[in-house]
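Yeah, one chain of the complex is gone here, protein chain that is, but the others are all in their spots.
And then chain A:
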Amino acid sequence: MTDTSAASPRPVFCTKALTKTYGEGPAAVHALRGVDLDIPEGEFVVLLGPSGSGKSTLLNILGGLDRPSAGTAHFKDVELTGMSDAELTKYRRDHVGFVFQFYNLMPSLNARENVELVTEIAKTPMDAKEALALVGLDKRAHHFPSELSGGEQQRVAIARAVAKRPTVLFCDEPTGALDSATGRAVLKVLTDVNQQLGTTVMIVTHAANTAMLADRVIHFADGGIREVIRNREKLTAEQIDW
């Protein structure tokens, strides 16, 4: 496990010996085996690795959706691992945005209302229209999910995630269900968010080419970090091959 990073801004996440085990005895699955990691604020981070290597588990713990079996995880100065359920909810509400492979939009709300769902409860949200403009969908604000393509739905999901101006944006396979052109458009939105808003973005993906966009690429294997690579020459979304 090597951290080849040079002097970075202060970390937004810091984990120590983070371990996650599902089940007990011989049937136990070790999803994370003592991960030590710092994620600097404002970076675009890509987590790569085969299925079951632990990358999603890490994302879930950092996102406040799951708890580790052992070890600690800090968000800035706050220890996530000791938080109560209500505190985790508040943490997600105030600091975290999520984007999943299957969009998870509310079918009964149109694009704008889906975004407003978040802006209504966030502390310092951007305007819903502005968030949709950011993903290029301000013209389709009144369309329901059933009237939007997969890529458009995913962009609404991103708009919804960033509208609260989260500190971190977690994306689990955000392009997994999309074709290349649409996938590229979605990645473009994510890099824009990272650059324009300064949001830390962490993406879990199978698509190795996504790594070309990243400041930092973390390779996972068998529940641990195999290597962390700092990307000196980032490409833009338009430049990557699919």
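In this section, a contact is a pair of C-beta atoms (placed from the backbone, for glycine too) under 8 Å apart; a residue touches a chain by one contact, two chains touch by 3 or more; residues count from 1.
Here is the rule we go by: contacts and distances are computed from a predicted model.
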{"item": "Hidden chain of the complex, named as in its UniProt record, picked from \"Oxidoreductase\", \"Cbb3-type cytochrome c oxidase subunit 3\", \"Spore gernimation protein\" or \"ABC transporter permease\"", "value": "\"ABC transporter permease\""}
{"item": "Residue touching the undisplayed chain, where the options are A:D36, A:D66 or A:D192", "value": "A:D66"}
{"item": "Contact residue for the chain not shown (choose from A:H74, A:H143, A:K188 or A:R230)", "value": "A:H143"}
{"item": "Residue touching the undisplayed chain, where the options are A:L18, A:V96 or A:A237", "value": "A:V96"}
{"item": "Contact footprint on chain A, counting only the chain that is left out", "value": "56, 60, 63, 65-66, 85-86, 89-94, 96, 98, 100-102, 104-110, 113-114, 116-118, 120-122, 143-147, 153, 160, 164, 172"}
